[in-house]
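Here is subunit A:
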Amino acid sequence: MTLWFPLLLPLLGAFLVLGFKNPRAAVRVALGIGIAEVLLLGNCAWKLRSAGVLQQGRYLRADGLTLFFLINLGLIFAVVLAYSVGYLRHIPKGRFSSPRWFYALVFLFLFTMVAAYLSANLGMLWIAIEATTLASALLVGFYNTKGAVEAGWKYLIVCTVGIAFALFGTIAFYLAAVRGGVPAEMALDWATLMTAAPGMTAARELLKLAFVFAAVGYGTKIGLVPMHSWLPDAHAEAPAPISALLSAVLLNCAMYALLRLDAITSHAIGGNFSHTLLLSFGGLSLLASAFLMIVQRDLKRLLAYSSIEHMGIVALGVGLGGPLGLFGALLHAFNHSLAKTLLFFTTGSVRETFGTLRMDRIRGMGRALPSTSAVLVVGGLAVAGLPPFGLFVSEFAILMSAFTQSHYLLALLMLAAISIAFGALLYHFQRMLSGEPPGSPASANRPRPLAFEIAAVSICGVCLLILGLHVPAVFISVLHGAMAVLQ
Partner candidate 1 sequence: MGLVEFAAAKTLASSAVFLFITVLLIAAATRTSTCIVLFAAQCAVITMQVVAMAYLHRSGEALVVAAMVLLVKVLAIPYALLRIRNRLNVPADISASTTAAQSVYIAAALILLAFAVVQPYARAFALDSEMLAVATALVLTGAFLMVSRKKALMQVIGLLVLENGIFLAALTTTFGMPLVIEMGIFFDLLMCVLLMGVFVFRIRDTFEHVDVSRLRRLRG
Partner candidate 2 sequence: MTFAIDLLQLLVIVGAAPLLSGVVGRIKARIQNRRGASIFRPYAELRKLFGKEDLVPPTASPLFRLCPVVLFAATLAAAAFIPALHASALLGNTGDFILLVYLLALARFFLILGAMDGGSSFGGMGASREALVSTLAEAPLLLGLVAVSIVAHSTSVTSIVRWAIGRHLFQLSPVHALAFVALALVAIAETGRVPVDNPTTHLELTMIHEAMVLEYSGPSLALIEWANAIKLNLMLALLIALFAPWGIASSASISALAVAAVAYVLKMAVLAISLAVLESSVAKLRMYRVPDLLGVACALSILAVAFTALRR
């Protein structure tokens, strides 16, 4: 039961929230359900920590890897929920802004992601990931402006086509399993596939075909270049808390799926094929996004390309494999979700004060919005991978594993791309923060940040700092648990 409750609560919550017409009541109910969900996730994580693997029925299973990603999901969801309570005030009246629908869709989105993490077999995993696309497409188009509708449509079409390829990949895995002698109804179950993987070397070509389709499919959801085109539009047009959720958790969820499939292929036919593929996609994303960040004009698009860059780094980490590579990749996914959430929170008040997110029209933010600028600076330093924050540690780990396996060219490419991305971020943030704010300083009537917003932002900041200075022993054991599952 510890798995079913955290799964079903968001589904029920979604329909429950729909029932409350009055916005204040809807927000309160949503908060209640949110807290309950976080507690359930915490309890499930606690039991999982002690039990190692939890299996309920044929379709729900949770192991070390799920534990790590559930913690990531729970933490980010709690922070985003806390922030969104205050955020809905920012939405100008004209927009489609009923909190009821907002929270319903958010809980639906949460339900699909928890389903993805807890699903035992690859088919269920695929269905859950497809469902995340559907749930988040409406959220992307929430504002119903021209840009939001266009972004939503592109997001829906491109991701659905991508997921269709992933379906073909899953089917090919199923075929390879069946050919490898696994009984038909268990042929999609991840655990059985892992144990049977060494036996499947006969279907080498089919497994390579399966991984190619899965990589392109789930790669679209992760936003790896050249399948990334939907990501900047979707993250730029979605409301701030939603782009935070998309950037921080949805990309990790797709990466989780790819991790599962990469584990099977590398066990069956050895890692070099799948890892070369991941390295090439990761390197391409890292380089292309670093260059694209230089010429961005909109703040949220800049942050979206930065997400592509960091997902490229995570893909590099997974592609390099080994104790250091995987440790760096997982830690980097976690750190990136925290830092990106922090940055997306600032876009809300920036849009409200300056009326736009076009960076060449934002001047003197340091004086107009001192607290938001502080958050922007902390987030910017973290995303640029500078020392006091966690991303420096994980990038260092990935670089160490790259050099240990003497991938010199790849490592130097990564260092160059990180420097270019740092230059782009520095150039844009400096232009926004310095100088005199245009027009009348609207600081007088700016609504004071709510306690929730301050709490959300400080949780992210403190976690980033802790992970930068000292990765707690508990967290390291969770990471090693997750790596053990994949090894």
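How were these picked? Simply put, all candidates are chains of the complex that A comes from, given by their letters.
Just a few scattered comments:
As a convention for this text, a residue touches a chain if its C-beta (ideal position, glycine included) is under 8 Å from a C-beta of that chain, and two chains touch if they have at least 3 such contacts; residues count from 1.
As the structure is a prediction and not an experimental result, all values here were calculated from the model.
Within this complex, subunit A touches only one of the listed candidates (1 or 2), namely 1.
Those residues of subunit A that touch candidate 1 in the complex are listed here as 59, 121, 123-124, 126-127, 130-131, 134, 137-138, 141, 144-147, 149-154, 156-157, 160-161, 164, 167-168, 171, 174-175, 178-179, 184-185, 188, 203, 205-206, 209, 232-233, 236-237, 295-297, 301.
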